[in-house]
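Sharing a structure here in structure tokens format.
The other protein chains are all here in position, but one chain of the complex has been omitted.
Should a chain be cited, it is by its letter among A and B, assigned in written order, with residues numbered from 1 in that chain.
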Amino acid sequence: MNSALRHFTKFESKELGSKLIESALSYKADPRKDISKGTGKRIGCIFLNPSLRTRVSTQLAAQNLGMEPIVLNMDKEGWALEMKEGAIMNKGTVEHIKDAAGVLGSYFDILAIRAFPTLTNREEDINDFAFGQFVKYSGKPVISLESAIRHPLQSLADQITIQENLKNIKKPKVVLTWAPHIKAIPHAVANSFAEWTLGMGHDLTITHPEGYELDPMFTQGAKIEHDQSRALEDADFVYVKNWSSFNDYGKILSTDPKWMLTEKHLRNAPDAKVMHCLPVRRNLELSDEILDGSRSLVQRQAENRIYAAQSVISHILG
Amino acid sequence: MNSALRHFTKFESKELGSKLIESALSYKADPRKDISKGTGKRIGCIFLNPSLRTRVSTQLAAQNLGMEPIVLNMDKEGWALEMKEGAIMNKGTVEHIKDAAGVLGSYFDILAIRAFPTLTNREEDINDFAFGQFVKYSGKPVISLESAIRHPLQSLADQITIQENLKNIKKPKVVLTWAPHIKAIPHAVANSFAEWTLGMGHDLTITHPEGYELDPMFTQGAKIEHDQSRALEDADFVYVKNWSSFNDYGKILSTDPKWMLTEKHLRNAPDAKVMHCLPVRRNLELSDEILDGSRSLVQRQAENRIYAAQSVISHILG
Partner (left out) sequence: MNSALRHFTKFESKELGSKLIESALSYKADPRKDISKGTGKRIGCIFLNPSLRTRVSTQLAAQNLGMEPIVLNMDKEGWALEMKEGAIMNKGTVEHIKDAAGVLGSYFDILAIRAFPTLTNREEDINDFAFGQFVKYSGKPVISLESAIRHPLQSLADQITIQENLKNIKKPKVVLTWAPHIKAIPHAVANSFAEWTLGMGHDLTITHPEGYELDPMFTQGAKIEHDQSRALEDADFVYVKNWSSFNDYGKILSTDPKWMLTEKHLRNAPDAKVMHCLPVRRNLELSDEILDGSRSLVQRQAENRIYAAQSVISHILG
């Protein structure tokens, strides 16, 4: 069932997406069915930024395949990595990505890495610079645990969750709606969700205040609708997410509470299921009534993170 | 031998206590005798506060049962959890306990959690609010790794240690003596020690300076004696512990060095064994001469933490 996969960093094709979803659902039904597949293989999970769900779900996925995951939290203070080529390292960085990635590549069979954007240097972020340096120098298969611009394991889990809740809908109406937040949040989850939803052939509408346009590289093919109420009409799935401005890079342009999704917002979408990648700021991004009600798929999405990761690792093991 | 247990958060009954002690001693004699019992089962150990003994002993206990423990250190800065119902999360907390506990419940078969008291909000602490929220929302068996008001794994290890050192004493005289400290310390260890010692049918005397009365919920049935010297007479086991004031909540009312236990204090208790849960502040709570002498059971208590945890996990596995 599993064809070989080198890296897992972004949406590749509907065919591969479908295979990964199918394989994930089979692992969900029987998590330990391939318990010997990864015997003696090592996966190193490197976090340049903190993580809860991603870390634990990836560890569990690896253990379900009989692998020995090792987690490394290398946050910016503890082990600051130099990313720039040719840097004279007489400042705060203690090791160059070339050397660190090379060593980790010699220690593990698969590497998984989280590298958030700067949200200040747009050029660097768009090019997914830190993540790319890691891929370039590690010499081993790399799984993205969220890069500057994508979070493909989250998106795969999201598509698994949509698949599980499709019933008989042929082409579901999926709405990605911006939500207020008090901090400047990366674009990765929103970008990837658009990329995967469009790639899997669903109907995608994106709604947000003006000035919050995402990078068109990810949203081409989606309807952009600034009227949230119109966008939500007859939605089958509503994905709630904050992101900071892309054009006015990394800025917070609005915290308008009218954009927080509540039951009232869904009066014209009676069957809509609501999704969020977590962590969610309750009563700021999303109301308690929705999160605690029957529309919510957020716990399901989180649980599916295990099987998304397991499916990806299994494909890379080949 | 093991009857099923749902949560492990407090003393339940002398019958269950005896079973847990008996099972712990059998694991101490042969730690890996049930090495296949937990195959494929996961335990997540969540620390909202730092830990050394509790963390390692629980990991080892789980490994002795063939389980794969995963440790999560979620201290207040790294991943601040919101505990209040209905909170509008527009401040420092990044995730609600409802959501985090639900996700962790879907990732693990058993959860173990440490949640210290605030020592400022007495009402919240008495109700064991944070810990209770976790139990409420996780949907899985929960083991307390020390809550705001109890530390039952420590107390079980303490009772195992008393049992091992009882010789032929039918009803040992156990003394819990307050000791000086420079920081405001929670009541959990003292509360639980009283609860378990009384519950197991031992004779308990508690001695402390005036103003240091513990919550009567835990001490009913114990003798309270403000004269430390009289309290210690003919003691079989002396448990040394600091705690902050309960009535003048979380305050330090005394650091009187006369309360530090030394050999001189035990001149009328020649056979007394001395206990402490560790970490201990040497020559502040307890003198070197006692800790390094033959009365001390502190290393034994720490070692018994492994088998206390193993016994509890084994009972929960059923």
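Quick note on the criterion: a contact is a pair of C-beta atoms (placed from the backbone, for glycine too) under 8 Å apart; a residue touches a chain by one contact, two chains touch by 3 or more.
This is a predicted model, so every value here is computed, not measured.
Visitor: Looking at B:Ala190, B:Leu291 or B:Leu317, which makes contact with the chain not pictured?
Guide: B:Leu291
Visitor: For the chain left off this view, which of B:Pro50, B:Gly221, B:Gly293 or B:Gly318 is in contact with it?
Guide: Final answer for the missing-chain contact: B:Pro50.
Visitor: Touching the hidden chain in the full complex, which residues of chain A are there? Just list them.
Guide: Missing-chain contacts on chain A: residues 40, 42, 44, 68, 70, 72, 74, 78-79, 82, 86-91, 94-96, 98-100, 102-104, 106-107.
Visitor: Taking the full complex into account, what residues of chain B touch the chain not shown?
Guide: 32, 50, 52-53, 56-57, 59-60, 63, 182, 278-284, 288, 291-292, 298-299, 302-303, 306
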